[in-house]
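And now, chain A:
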Amino acid sequence: MTGLYLGLSLLLLATIVLGLVRILRGPTAADRMLAAQLFGTTTVAILLLLGQATSNQALWDVALVFALLTAIAAIAFVRRDLEPEQNKKEDGDVSA
Partner candidate 1 sequence: MILADFLLAQPWFVWLILLPLGGAASTFVLPRRVAPIGFCCALLILAGAVFSVCQLAATGSLTQAAGHWSAPLGIVLRADGLAVVMLATTAGVGFIISCYALGYFPARGHEPSRARYFWPLWLFVWAGCNALYVSADLFNLYVTLEIVTLAAVALTALEGGAPAVGAALRYLLTSLVGSLTYLAGVALLYAGWGTVDLSLLSQVLTEDPLSRTAMALMICGLLLKSALFPLHFWLPPAHGKAPAPVSAILSALVVKTAYVVLLRLWFEVFASFDRAMTAHLLGALGSAAIIWGSLMALRQERLKLLIAYSTVAQIGYLFLVFPLAGAETAATVWTAVILFMVAHACGKAAMFLVAGTIQQTAGHDRISQMAGAGGPIGVLAVVFALASVTIIGLPPSGGFFAKWLLLNAALATGQWWYCPVILTGSLLAAAYVTRVLSWAFLDVRRNVCPVSSRVMKWPPLALCLVALLLGLAAYGPVRVALTGAPVTGHVLVEQRP
Partner candidate 2 sequence: MFLRDATTCLLLLAAASFFLAGLVGLLRFPDVFCRLHALTKADNLGLGLVCIALIIQADSWHGAVRLLLTWFLVLVSGATVAHLIARKALQQGQTPWRNR
């Protein structure tokens, strides 16, 4: 069973890594925020599975805390004010 839990965690982790593409690509801020939100859910699932695999109950507490806090970043996102998307100019990469 432990193998199955870990395997599924690995799979979920892989979906997070692939989902990063959405944050990188965007195109809108809402898309990025949404992807981050999705990662929160997936992370909760991974934590639950890892907790079961290692029979470490403390990880379920971590999952509970994540579940409580997944909303907070998104709420901060919608509550901040922002100029409309169109005005947000892409500054040239200034690292050069």
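The candidates came about this way: all candidates are chains of the complex that A comes from, given by their letters.
Keep in mind that, in the parts below, contacts are C-beta pairs under 8 Å (C-beta built on N, C-alpha and C of every residue); 3 or more make two chains touch, one makes a residue touch a chain; residues count from 1.
Values in this document were obtained by computation on a predicted structure and should not be read as measured data.
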* Pick the candidate that touches chain A in this complex from 1 or 2. => 2
* Asked: Which bits of chain A are touching candidate 2 when the two form their complex?
  -> 1, 4-5, 8, 11-12, 15, 18-19, 21-22, 28, 30-31, 33-35, 37-38, 40-42, 44-45, 48-49, 52, 57, 60, 63-64, 67-68, 70-71, 74-75, 77-78, 82, 84-86
